[in-house]
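Here the complex is missing one protein chain, while the rest keep their positions.
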Amino acid sequence: MSIMIDIILAVLAIYLALQCLFAPRLTQTVFLFFAFGLALALAWVRLGAVDVAITEAAIASGFLGVLFLDALRDFSLAPPLKWDNLEVVHSSLATKNPKSLFLPRLALMLGLGLFLLIALEAVWKIPEGGGLTAAAEALLPESGVEHPVTAVLLNFRAYDTWLELGVILLGLLATFAVGGIKIYRKPPVVADDILLRQVILFFTPVLFLFGAFLLYFGKSGPGGAFQAAVLWGAIGILLHLGGRPVFSMIPRWLGQLSLTVGLGFFLILGFFLLAGGATLFEYPPAYAGVLILIIETLAAISIAAALTAIFANLNQMNKEESNQIESTN
Amino acid sequence: MDGFFIIVIVFLLLNIALGLFRVWRGPTVADRLLTTQLFGTTGMAILLVLAGYLKDLTLLNVAITFNVLAILLVIGLVQVWKKKKGETP
Partner (left out) sequence: MMIKEVITVILLVVGCFFFLAGTLGVLRFPDLFSRLHALTKADNLGLGFIAAGMALHIGSPWAVLKIFSIWFFTLLASSTSCYLIARFQKEKDQARNRKEEG
């Protein structure tokens, strides 16, 4: 009987994914993507992965939502394409001859086919007992937490999590490279509506408290640093949208510190553990619980600051460009 | 009781599928956005019923996540798309 839910969810998710790729207009694509995120979160719940469902819910409906709306506005303001220029650019490219496209297409198809074959083989070879679940469960008492997902993310495979923090920081650096730091300091549009200001004021502490709850709950159930970080990042985005850009209001060193503290604490901890004779990120079991909680908090602060900064950067960059378009018109 | 919960969940999922038509068609951005808000609320209702059906109370946390972030999209639309003086729409 419950297979009906799964069938509808599967059909809905695949249909929405295809529509996201092939819908004729950009607005349709963006808003269908939100529905896709919802279907995906429900599918993760049905698969029993509540951690992933929370992350999907937070990222798809919160962070990506405002980023996409921002990008959509940018596209809607862009001047119509000038076809004459396009012709010139097009004819100067080497792809004028349709025959020259044959080889890249063949290579792409072969590569994709090979990748699919390898993926199929990997899926085929998964052992019967569900992979490494038993091994993770057996070592759970030594990890300092009670939830296997948190134990894997922050203890057994802490190296991966550390590098993920670095990846998020690299994403922020990429927006710096595109936008430049001088725009980063300009104040945004101030919220002139009293209801808007009040709802931001109401939801800021709610987001903070629920993020802190998820962070602490990650010890014993689904939740953790990444979920909390997106909620805390949403605070920064809300304040930015309400005319209080966090990074323009705190001193520069504090902003830089909050961006790097997650990566840095991991690094220093690993260094001390190595100096003490252990391997990298091999926590002493007595202090593992406390250490994981500290790492999670600092990582969440770092990721939240990075998400806020990415949004602030892109938002201000768009404003700058649209002003230029306006003045040239 | 479980069978009834499944019927409710399927019904709400079909509601989402029906509402997709408005996202597809909706003449303005605001139309599409309000349909997305409706999807978010329907998703929360589905999660509440699923929490009762699967007897897994952590699903309520997923619902609260959707819940507290729902306002973000609207404020994003209103503030990001805010008109400035002399701007061509």
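Order of writing sets the labels: A and B. Residues in every chain begin at 1.
Keep in mind that, in the parts below, contacts are C-beta pairs under 8 Å (C-beta built on N, C-alpha and C of every residue); 3 or more make two chains touch, one makes a residue touch a chain.
None of the values given here were measured: they were computed from a predicted structure.
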item	value
Option touching the unshown chain, where A:49, A:64 or A:199 are the choices	A:199
Sites on chain B contacted by the missing partner chain, in the whole complex	1, 4, 8, 11-12, 15, 18-19, 21-22, 28, 30-31, 33-35, 37-38, 41-42, 44-45, 48-49, 51-52, 57, 60, 63-64, 67-68, 70-71, 74-75, 77-78, 81, 83, 89
Positions on chain A where the hidden chain makes contact	193, 195-196, 199, 202-203, 206
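One rule holds in what follows: only the chains that are shown with their structure count from here on.
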item	value
Interfacial residue positions of chain A with respect to chain B in the complex	1-2, 4-5, 8-9, 12, 16, 19, 23, 27-28, 31-32, 34-35, 38-39, 41-42, 45, 50, 53-54, 57-58, 61-62, 65-66, 69-70, 72-73, 77, 189, 191, 196, 199-200, 203, 206-207, 210, 214, 217, 221-223, 227, 231, 234, 237-238, 241-242, 315, 322, 326, 329
Partner chain A, residues of chain B touching it in the complex	2-3, 6, 9-10, 13-14, 16-17, 20, 23-24, 29, 32-33, 35-36, 39-40, 43, 46-47, 50, 53, 56, 58-59, 61-62, 64-66, 68-73, 75-82, 84, 86-88
